[in-house]
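Every protein chain but one is kept in place in this view of the complex.
Labels A and B are assigned to the chains in the order they are written; within every chain, residues are numbered from 1.
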Amino acid sequence: MKFSEIIEKLGSSIVAHSLTTHSDSDPEIAGVAAIDEATPNTISYAESNKFAVLIGSTAASALILPSNEDLQAKAEARGIAWVSVRHPRLAFAQTIALYYHPFKPAPVIHHTAVIDPSAEIGENVAIGANVVIQTGAKIGAGVVIHPNVVIYPDVQIGDRTVLHANCSIQERTHIGADCVIHCGAVIGSEGFGFVPTREGWLKMEQSGYTVLEDGVEVGCNSAIDRPAVGETRIGRNTKIDNLVQIGHGVKVGEACAFASGCGIAGGTQIGNRVILAGQVGVANNAKMGDGSVASAKAGVHKDVPAGQTVSGYPAVEHKVYLKASAMYHRLYEMYLSIKQIKKHLGID
Amino acid sequence: MKFSEIIEKLGSSIVAHSLTTHSDSDPEIAGVAAIDEATPNTISYAESNKFAVLIGSTAASALILPSNEDLQAKAEARGIAWVSVRHPRLAFAQTIALYYHPFKPAPVIHHTAVIDPSAEIGENVAIGANVVIQTGAKIGAGVVIHPNVVIYPDVQIGDRTVLHANCSIQERTHIGADCVIHCGAVIGSEGFGFVPTREGWLKMEQSGYTVLEDGVEVGCNSAIDRPAVGETRIGRNTKIDNLVQIGHGVKVGEACAFASGCGIAGGTQIGNRVILAGQVGVANNAKMGDGSVASAKAGVHKDVPAGQTVSGYPAVEHKVYLKASAMYHRLYEMYLSIKQIKKHLGID
Partner (left out) sequence: MKFSEIIEKLGSSIVAHSLTTHSDSDPEIAGVAAIDEATPNTISYAESNKFAVLIGSTAASALILPSNEDLQAKAEARGIAWVSVRHPRLAFAQTIALYYHPFKPAPVIHHTAVIDPSAEIGENVAIGANVVIQTGAKIGAGVVIHPNVVIYPDVQIGDRTVLHANCSIQERTHIGADCVIHCGAVIGSEGFGFVPTREGWLKMEQSGYTVLEDGVEVGCNSAIDRPAVGETRIGRNTKIDNLVQIGHGVKVGEACAFASGCGIAGGTQIGNRVILAGQVGVANNAKMGDGSVASAKAGVHKDVPAGQTVSGYPAVEHKVYLKASAMYHRLYEMYLSIKQIKKHLGID
């Protein structure tokens, strides 16, 4: 497709009025690429002045740029066609979608799938080889279930949701519409609930269930437990990366994003639009307010007010952390200074 | 069931002699609930004065309370029926079991299961769809194997053990009686054993095997490796949460509990009744004594004496950690103070 066609397609939706093209070129664009790996006849994008050097060296034939005249001039100077938009990464995502046709199985039920007669299966559902769907399950329209998925009894799956290979959906789980559960993830598993007794740990039955609202994604090999009573709930549009643990009875709000390796202890309450960077842990007596953020590897053990960013272990306000962690490598030097001062003063 | 029936059933086992009921009520109890999510005609529980506010607002019709007259009076004042026991959470677990009937597949072997003729299968075993059981495996009586589980050769599974969907039990693993292996867990996998050579990493064959004693639980997507020689062993009644890694040759004692995200390096020795909170790491030169505890995210890199609680990274005694971590956010302030003192004294 010609570059001008891409512009036309982007322009109809979110492209800002600063939309322009390099006067002399309308290259044929064969695909999309990262700016530092681009080959001729691909399109890439830049977000800020950090990309300036890469614009100077990229082999891309076209670029999506922000409203930044320096970057535009740099592209122009190298004869790279460009378009300026308000949100280059968003426009790049839309451009990828023009070229990429994701793998989607045909809406047929493979003859090796084992489906209990009591299960209700919607229209246009794709069910892969060796999928197992047990009693009382309700599968919405347009759902895609990849091979070797196991669905326990009384599960509900909303329309157009995708379950990738080898994932397990345990009993009574409700998954909303337009969700994606990636390979190996487990939803609705038993919470880690044991009562100490003289004879050892006694299992507390986990009679509750897990709810994923619409548009939730759960990454590969992540696990979301169900509680002893009541529900574990993940709010609409929340995105969860690979290898994340969500404990029993956790309540997560809408449009959160949790990066890989996070763990949220049982019973924790997380607001809307909360962001957890990689390998964060949230203890079970902590509440995180709307729009709060925990930096990578933070150990959150007490309430985080709405809008606040916390870092470190134990997690403190980010600006406090920055100062404290900058001092960390000076700890020994500080120790020696104190010793020296005490000696100087003759005190102990 | 009437509240009085619940009391009768609890009373026959562990309920203390302080068992009483609210004089005016014997409500019909339809189910169990968390105290802050309860609806009328449910029963919930409270453990301590922390719950006092919730007793003031819960909609539950009955409560399991400790021997705490304040809490009892609070419930009484709101017309909530109550029973007093020594261990409310234990009694609540027993009450859940009165209402909840966990999903348990019928003891039949699904026709799609692929079972090697050399495998020995006990009485009353449930084997789900697409389960694969390979040569020489021995499956005890009453075992439940959920769909899509793969059992490698020469595995032994004790009576009544449950293997959830999509888990993998590798060669020569011994699993005891009354164990539960949750979805996606892998038991007996190859230890991470490589020898550096001039040509790169050379694989050390992992000829050992993994043993889980009776009553062990292993959470979703956890992995317990086998060693190059000898065995990895998890003691009786030890409970392991989701996404936990147990390295090759680790020896874990009885009645331990490891929360989600923990990693135990190869060769480590862990005593009895050891508790690891979430995301703890234990290095391979560390031994943890009986009854020791590591707080969330602790990095244990040296021996922990029996009964000691350690916290932090590097892990130190908990009381030392509390003082040090409270100082962490004052590090910059301390640095400035030292600078000020030195200036004041004219030293450098």
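The rule is short, and it goes like this: a residue touches a chain if its C-beta (ideal position, glycine included) is under 8 Å from a C-beta of that chain, and two chains touch if they have at least 3 such contacts.
Owing to the predicted nature of the structure, the values given are computational and were not obtained by experimental measurement.
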Subject >> Candidate in contact with the missing chain, chosen from A:4, A:41, A:260 or A:308 >> reply: A:260
Original post:
Among the options B:77, B:108 or B:320, which residue touches the chain absent from this view?
Top reply: B:320
Subject >> Touching the absent chain when the full complex is considered, from B:210, B:245 or B:292 >> reply: B:245
Original post:
With respect to the chain omitted from the figure, which of A:1, A:90, A:115 or A:141 is a touching residue?
Top reply: A:90
Original post:
Taking the full complex into account, what residues of chain B touch the chain not shown?
Top reply: 112, 114, 130, 132, 148, 150, 152-153, 166-168, 170-171, 184, 186, 189-190, 192-195, 197, 200-205, 207, 221-223, 225, 227-230, 243, 245, 247, 249, 261, 263, 265, 279, 281, 283, 299, 301, 312-314, 316, 320-321, 323-324, 326-328, 330-331, 334, 337-338, 340-341, 344-345
Original post:
Considering the entire assembly, which residues of chain A contact the chain that has been omitted?
Top reply: 32-34, 37, 44, 87, 89-90, 92-93, 96-97, 99-100, 102-103, 110, 112, 128-130, 146-148, 164-166, 180, 182-184, 215, 217, 219-221, 236-237, 239, 241-243, 254-255, 257, 259-261, 278-279, 296-297, 312-313, 325, 328-332, 334-335, 338, 341-342, 345, 347
